[in-house]
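Only one protein chain is missing; all other protein chains are in place.
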Amino acid sequence: MKKKALAVLLTASVIAGTMGGTATIVHADEEGKVINIYSWNDEFRQRLEAVYPEVKETSKDGTVTTLKDGTEIHWIINPNQDGVYQQKLDEALMNQADASADDKVDIFLSETDYVYKYTDAAADVAMPLKDLGIDPDKDLADQYDFTKTTASDADGVQRGSTWQCCPGLLVYRRDIAKDVFGTDDPEEVGKKMKDWDTAKATAEELKAKGYYTFASYADTFRLYGNSISQPWVEDGATTVNVDQQVMNWIKDSKEWLDAGYLNKTVKGQWNDDWNKAMGSESKVFAFLFPAWGIDFTLKPNWDGEDGAWAVTNPPQEYNWGGSYIHAATGTDNPEHAKDIILALTGNKDNLLKISKDYSDFTNTKSGMQEVAKDDTFASDFLGGQNPFTYFSPVAENIKIAPLSAYDQGCVELIQNAFSDYFQGQVDYDKAKSNFETAIKERYPEIQEVNWAE
Amino acid sequence: MKSNTSGRVRSIFVHLVLIFLSFLCLFFFYILIVNATRSHADLQKGFSALPGKYFLENLKNVANDGSFPMFRGILNSVVVSSCSAALCTYFSSLTAYGLYAYDFKMKKAAFTFIMAILVMPTQVTAMGFLRLITKMGMYDSLLPLIIPSIASPAVFYFMYSYLQSSLPLSLVEAARIDGSGEFRTFNSIVLPIMKPAVAVQAIFTFVGSWNNYFVPALIIQSKSKMTVPILIATLRGADYMNFDMGKIYMMITVAIVPIIIVYLLLSKYIIAGVTLGGVKE
Partner (left out) sequence: MKKKKSISYAKWGYIFILPFFITFLIFSLIPLVDTVRYSFYEYYRSGIKEIGPNFIGIANYLSLLKSDMVKYSVNTLILWVIGFVPQIVIALVLACWFTDARLKIHGQQFFKVVIYLPNLIMASAFALLFFTMFSTNGPINSILMSLGWVKKPIDFLGSVIGTRSLVGFMNFLMWFGNTTIMLMAAVMGISMDIFEASELDGCNSIKRFFYITLPLIRPILAYTLITSIIGGLQMFDVPQILTNGQGNPDRTSMTLIMFLNSHLKSKNYGMAGALSVYLFIVSGILCMIVYKMTNDTDPDGSKKAAKKKAKEERRRR
């Protein structure tokens, strides 16, 4: 049954592929009445409502948005964690060929961690932008290049596009900085965090005054994990490569934790302890966050006055997250999909509005350079600091790590397996073998794991 | 005199133990409810034994969240649980009566078979079940959560034993002489006699079905059909945008309140009913 569905899907895509650009024109005048959008939260809906001119209204419970031409957008929201979102999305995509027009997935979102799974040319579930009638070189010229690479398949065909670009910064508590360094000036603090060696010396200073530098070892993972030199899994291979950078993260995290630079009671991210570490009672000096993290994670968890935090450069440039918009192969609304992708990711005015309203660092090179100098983008939460001044240079220096379809599982499981090691529950070799067991369980096709060193 | 004091000491001890155990049982409910009345920021500051002022606010958030349709979920759960309870008790009684009141060739074999499958774990057949349901076109519907409850070996066994102890076959004979059809005899004579057993099993099946997570998690896909346990589980996985602990506690509270009310209303039956079997005979 599923096999058959897949076969149909593949055939359909082959046909669509050979017909190329003309396919969309054929369908153009018979757009469906329902646009199904799969996502894991309200983020995309809010941005769409804010900048897409065709929006008329959204129902009170947030599940249906009506457009001016009467088309309804149905929001299908499933949580990201535990793989629920992908499970449900996969199920829907596999049934795409058999689904009736109004039940087909039209647009879906993916995150950097697993975008590659969906842009894979062989799977062909995300339409090439060219087939929609978008020319990435022309229409999306102002986007940061690494975001375009991220959303492309192995042959370089772009199959998705993003409005946000997620350079990460170091967000620190001004009061702690003043207490320890005698200043809360971002320039000065930045110097104290300019690379890992300097950061370690700084951590010692913080510790002497009873503060933790970061909350959890998971906080620093992105910095290392983003600069791996080879993908976790090469295309078509059955071997997981644990990169030297990841090994460094393991080594450093253990060292930092044992030295007391990290809060031992915070295990990983997205849990209650981690949230509490962002509260005013906490002794944690800094977090490593991109723009969305400051807005959606730090802000709601901070229970003190505005202006207590500031941003500066991180010890290592990194990128964290980013939601990609894809048009699903087989959509009956290609025109709307094209329209929405262009409005949300290729329109400088819209992107600047998103930056203004939601503090996103948006995907427009020229726009972000202007914003970096524009004082109206200063943030009250950051005590009047304009974070874009710091984001911009990081964004321009991001070299995206080579991606694979296995990234999410690898990143999640390696953190999990080694968290036992960091806490002294198991020895180093046991943690390694635990990772090997877990990764083979998650991906049955994986045969072996190569450890750097 | 001496035995009187030692009896009193013992009585005090017994009461203390019971109070302690009750405290354990109620403590978690109390914390849950207190937390449901506090805002996320309040909760951040640490635990407090006193309720906060965010009860209505949290309730409003829960009620208006389209991505976690809790009230819809409760409705689904009520439908699934009541239908399961009804089907399960009726057909189990029917099967038990069939095996109890009639003599036929396969009788012994059928009984042995049901006893043999009594302890088969649901999980063992989960994958096959999922595939079957998909093929039958019942994926993402509430039916596969309800219909299989017709075949509940354990409930059958309860009903069978109950019949053994409380239905004299002469009563059935008498009904036949009066010209009552077999189905009518079952529905109008046997069922009323089995009322206490049916009541107890109905409550247990209802609660069991209400709390079932494994099967619905496999079968249910769309938000509008989710039952309460799935919503609770997905809630745990909710990401940063939805991160509001006050709301999470409120959602759990909302989800367990109905079942607690049902239980408190029927607790007399449950305890009396369970005890019933032992006192009989």
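By written order: A and B. Residues from 1 in each chain.
Going forward, contacts are C-beta pairs under 8 Å (C-beta built on N, C-alpha and C of every residue); 3 or more make two chains touch, one makes a residue touch a chain.
As the structure is a computational prediction, the values presented were derived from the model and not from experiment.
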Positions on chain B contacted by the hidden chain, ascending: 7, 10-11, 14-15, 17-18, 21-22, 24-26, 28-29, 31-32, 46-47, 91-92, 94-95, 97-99, 101-107, 110, 114-132, 144, 147-148, 150-158, 160-162, 165, 182, 186, 201, 204-205, 207-208, 210-214, 218, 228-229, 232-233, 235-236, 245, 248, 252, 255-256, 259-260, 263-264, 267, 270-271, 274-281
For chain A, residues in touch with the removed chain: 2-3, 6, 82-83, 87, 90, 93-94, 117-118, 120, 122-123, 125, 264-267, 271-273, 276, 405, 416, 419-420, 423, 425-426, 430, 434, 437-438, 441-445
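Throughout what follows, only the chains that are shown with their structure count from here on.
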Interfacial residue positions of chain A with respect to chain B in the complex: 1, 40-43, 59-63, 75-82, 84, 88, 91-92, 270, 272, 275-276, 279, 281, 293, 296-297, 300-301, 303
Contact set on chain B toward chain A in their complex: 40-41, 44-46, 64-67, 69, 134-135, 221-223, 234-245
